[in-house]
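Excluded from the complex is one protein chain; the other protein chains are retained at their positions.
So, subunit A:
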């Protein structure tokens, strides 16, 4: 069931209890977890935090911990499948689920006792009505228990005829109802998409309890920006949520210009910026940033020589000397940096890039530390998915979680360096894929497969990095191809996961159109294709559109997918 008053029905319940937190491995979940941890530490709620990367880990961790806790909080996992079925909990366990995955499974919505959803109902959820899906089981028993009459034959005959007629009409009605139910459920569960960021939901809870701080607001901003960077929400929703957060930012960070500055310069402050869309440009050189941001790389077609010439024309148009642009951003001439944003926006308009600037937030603390929200998102994602062999998944999770605190700036800077490498690797892979025409059309979708010897392929076996690569590849492909039909196709991408076990990670992303609603049907499509061909797949990730597949079954799986979608 949906929780309407977060404070009374969630926080006051867990206030005096011990709680177990299951946190998924994405930046939004990390931010929501940080906010909730801060609230719990303020109120001395004893909790245990367990990072989980997939369904199997969730199940194992639940089995290990279930005797010790009654209250479980799941962050960014668990809303889109039947939780009670998977976890088989005891009668008195209560689950609080704060998840952005939609559609929310109907069992989770209509269970009144054990599953409480910390999801706002203003999100367009479109949950089917109760009567359309669930039916009292008691009605069915009337059909079966009826042959026990023992009275006179003639009366019995008429009564029997009436009963037979009644039974057949009931059976027909039931079959119609079941067919309608199947259709409704199919429509409801067909497309996967994402709702409001969990970090924003947690921040709202903190605000309702008047315990919100600037730090928590920053985490909420990072959570929202993570959804935008990874293309999980539409542009409209992003702008609306930015508006909501901007009100909080002005509330916490107002500067009264009339009086002298009461806070010293090195205190934390968050400010709203209408800043450039270039990734990490303030921690890198402008040239590298233009080269490695997917927006500019796709529009300029930087994988071709012609594209690189256009980039140089662009820089010349603005009057920025090449030597300056290739230096670190901090060392650029101040005269050039002053009007940089407006200059770039003007020139970008001339070259066909209308959305060069985007609404976002930045944080300043200390005398020299300034970060944009997207910088932090890239840094934390790289820390979480860095392909080091000796560290386990949970080590990366802990490192990424630590990097979000302001006292662990060294980890954040390490993350920024890793992010630069990742972005470069992504762009190089895209360039090589496009130049060697690895993206082929299979009919209803495009397909691309990374070979094993490709550099940095270890990085792309992780789900978030592979998804990001696929989205950028699709954007670049759409800009590069002349075929109008191909521009509207979705993309399926495969990358080798483990050579010993012979598995590949497969990701499906929706087509790239300007007004797309980012709804992804590949989750269900992959399930059906795997069932029909008996391919050995593992649907372990919380995003149902990312699966692991045995390399030998790849051919028949793709064929099944083609026939399913055409």
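The rule is short, and it goes like this: contacts are C-beta pairs under 8 Å (C-beta built on N, C-alpha and C of every residue); 3 or more make two chains touch, one makes a residue touch a chain; residues count from 1.
By our rule, contacts and distances are computed from a predicted model.
> Unshown chain, UniProt name, "General transcription factor IIH subunit", "glutathione transferase", "Septin" or "DNA replication complex GINS protein PSF1"?
"DNA replication complex GINS protein PSF1"
> Which of A:3, A:24, A:45 or A:560 sits in contact with the chain that's absent?
A:45
> Sort through A:64, A:183 or A:517 and give me the one touching the missing partner chain.
A:64
> What residues on subunit A make contact with the chain left out of this view?
Answer for subunit A: residues 18, 37, 40-41, 44-51, 64-65, 68, 392, 394-395, 397-398, 402, 405, 407 touch the chain left out.
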